[in-house]
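With one protein chain held back, the other chains of the complex are shown just where they sit.
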Amino acid sequence: MQSKIDKFTIPIGPQHPALKEPGHFEFSVDGEIVTDASVRLGYVHRGIEKGTEGRNWVQSLYLLERICGICSHVHATAYCLGVEKLAGVEVPPRAQAIRVLVAELERVHSHMLWLGVAAHEAGFDTLFMYSWRDRETVMNLLEGITGNRVNYSANVLGGVKCDISAEQDEAIRQGVDFLEERTRHYLEVVTSDMMFLRRTRGVATTPKAQARELGLIGPTGRASGISHDVRVDAPYAAYDIYPVKLITATAGDLEARFIVRINELFESYRVIRQILDTLPEGELTVRMPRRIKEGETVSRVEAPRGELFYFIKSNGTDTPERIKVRTPTLPNMASVLVLAIGHQLADIPMILTGIDPCFSCNDRMVVVKDSGGDNRAMTWEALRQYGIEYYR
Amino acid sequence: MGVTNKLGEMGVVTLRLEEAVNWARTNAMWPMLFGLACCAIEMMSTQASNYDMSRFGMELMRPSPRQSDLMIVAGRVSRKMAPVLRRLYDQMPDPKWVLSMGDCASCGGVFNNYAIVQGVDEIVPVDVYVAGCPPRPEQLMHGIITLHERIKQNRLADWA
Amino acid sequence: MNLIRGFATTIKHVFEEPVTIQFPEEERPVRERFKGRHALKRYDNGLEKCIGCSLCAAACPADAIWVEAAENSDEARYSPGERYARTYEINMIRCIFCGYCEDACPTEAIVLEHEYRLSFNDRVDAVYTKDMLIDPVPPGGQDTPQVTEPGKFTRSIPEMKDPD
Partner (left out) sequence: MNTLTTIITLLIFPGGLCLLLLGLAYEWVDRKLVARLQNRVGPRWFQPLADTIKLLAKEEVVPENVQARLFTVLPVIALAGALTSALYVPLFGLKPAYSFEGDLIVAIYLLSLLTLCTGLAGANTYNRFSLIGATRTLTQLFSYEAPFLLALFGPAIVAGSWKISEIAGYAESHWLVLTQPVGFIVALIGLMGKLELPPFDAPEAETEIVAGALTEYSGRGLALFHLGKGVELVVGLTLVAAFYLGGVANPLAFFVKTLVILLGLAGLQALFTRLRIEQTVGLWWRYGALLVLVQFLALIVWEGWVA
């Protein structure tokens, strides 16, 4: 009965409580220490980039919004900025300001969500319940402004669809005050709670050199000292009018990542209040041509998880030629495999959520390896055939 | 049905085995953690304090398929995920139900292309479809309540 | 030390009223701009606003709307103008509630209401037909089809605010 298990491998498989979305990790373990790790993704690949080629510019906006369940507004903003740059259209300042406002509210909602999920991975369910209860206030604000809790389509090509009325302005200020006071409490819990520090201090420490070599970006990278933030380096939308302070830490371990993300929350509150005080008057949208001129462009946006990168190519017709999305979780994902080695099995979920993975974000089309091992790009028919055979 | 007619509804005294087991099944249904995408986020917020699912007996989000009896397919099922979903469904012990949450799980929703399974009912028999992209926590709970209503009418005959 | 402080905060929560919204009994009202189930609107005199132009079906990202138009005649008039929607079906499971149809509709016939109780036991009964979507007849109007004098309703969007 006892088959030969030489290397005891633990599959953190597609369905596992530690991962909110499917991704397949295999850690080979002796006793409790991880010796090596491998990952296989692609479980939530939806062929969105292929889908956008078949739809016109307006319809592919809603498709790109549904790439990620948490940061949908950021994808829409990156896409709209790119297309507006291609079409050479100047978006009214009020629309840019509202875009930045909804982007910051979404960053608050995404960081709160991550705080809860990371605490749940460490077994600290009370913090999960508290942070998700406070996250409901942000969700209500977003629902008030845009009408939908998660995939809020606030952006339209050439501007914004929803306006900020007076009582929404008041509701946002009230919500932000309440959240700021709660976030101060969380910062104090995360930095002083003895039991929690035992699970986060000194776990998965990545010095700056290793972080740069692994290509960590976003809050994960900034926790190791890499000072790189698209909102500061290349301000887009209205970030040049409302500058953002760069927040970095040097320790590079999980606790530093907690601290960086919570400080970013404070930064977001400041920017939201600043926008509400100086919301410019004016139009919400501007007329967009149906056909976008020939050309290709790149638009970079700071998603809650890191730098989001859109490459848009148009061939003059009303459907995009090619849209390539590079989401922030992809570069961070490689670091999980390197960092997990040498740690306890119990720390793996913590390391995994340390990079704030969004699997549905990074399941882009990867080059398909056939059994021969040499990777070649497959044609459309070959891909369908491969799919059908795979499941026969 | 003689007893209840004669004595009338006397609560526990005239409780039939069927009603007892149906009551137990609806009030202690353990969902299996099967989040795929944005709907998983809404499923988790149904679990959190604001829309507490533990009132319906779903506090223990059972990760292992062995111990769960309701599979909430929350999110889009890609072709690569289909065999995994089917194997998980087969591992669940017998009285099991499937609630397909959100458009992408119910009918492929927005993604009508090669990568997404057009509707989970191609792979597993689905009991309740909840519309919405993603459905609000209240919508999910409304779906769960409709599922509970359906189970309450289960006859003893169809178990035996 | 901070253990006591941690204990204090948690104990404080015991006496706070739990923040859960007990869904079946009490319900939090939805925000004003929430996009829920659709509804086909009517004018005050009972005529339907929808003129069967199927612009919404074209704009719908998920192709969830199916419209079949038919001719209006003065003996059996459903909507001002010469066309009306004989069948108007929305597949609620396919629809993603994004509100594009509401923006695309020239006569503001289709509007997203606040109703969100949408769960079905079967995929077939998720398709809402026209009579499930249409608003009830407003007071003072009659039900369609109505008998009207010829030449009164020639434009699909009537000039006057509420034609009597």
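Quick notes on this one:
Residue numbering begins at 1 within each chain, and the chains themselves are lettered A, B and C in the order written.
To be clear about the criterion, a contact is a pair of C-beta atoms (placed from the backbone, for glycine too) under 8 Å apart; a residue touches a chain by one contact, two chains touch by 3 or more.
This structure is a prediction, so every number in the text was calculated from the model and none was measured.
Of the chains displayed, those contacted by the omitted chain across the entire assembly are A, B, C.
Remark: the omitted chain is touched by one listed residue; of A:Y130, A:Y152, A:F258 or A:Y310 this is A:Y130. One chain is missing from the display, and on chain A it is touched by residues 1, 8-11, 16-18, 29, 32, 119-126, 129-130, 133, 193, 195-196, 198-199, 344-349.
Residues of chain C in contact with the chain left out of this view: 3, 6-7, 10-11, 13-14, 16, 18-20, 22. Residues 20-21, 23-25, 27-29, 48-50, 52, 54-55, 57, 59, 61-64, 66-67, 69, 91, 93-95 of chain B touch the missing chain (whole complex, contact as defined above).
We adopt the following convention: only the chains that are shown with their structure count from here on.
The busiest chain interface, judged by C-beta pairs in contact, is A-B.
For the pair chain A and chain B, the distance between mean C-alpha positions equals 29 Å.
Distance between chain centres (mean CA atoms), chain A to chain C: 33 Å. Residue positions of chain B touching 2 or more other chains, listed in rising order: 49-50, 110, 133, 136.
Among the residues of chain C, those in touch with two or more other chains are 19, 61, 96-98. Chain C meets chain A in the complex at residues 2-3, 6, 9-10, 19, 30-35, 61, 96-100.
Interface of chain B with chain A (complex): residues 32-42, 44-45, 48-50, 61, 63, 65, 75-76, 78-84, 88, 110-111, 113-116, 133-134, 136.
Within the complex formed with chain B, the residues of chain A that make contact are 13-17, 20-22, 42-48, 50-51, 62-63, 66, 68-70, 72, 113, 116-117, 128-130, 132-133, 135-136, 139, 149-151, 360, 363, 383-384, 387, 390-391.
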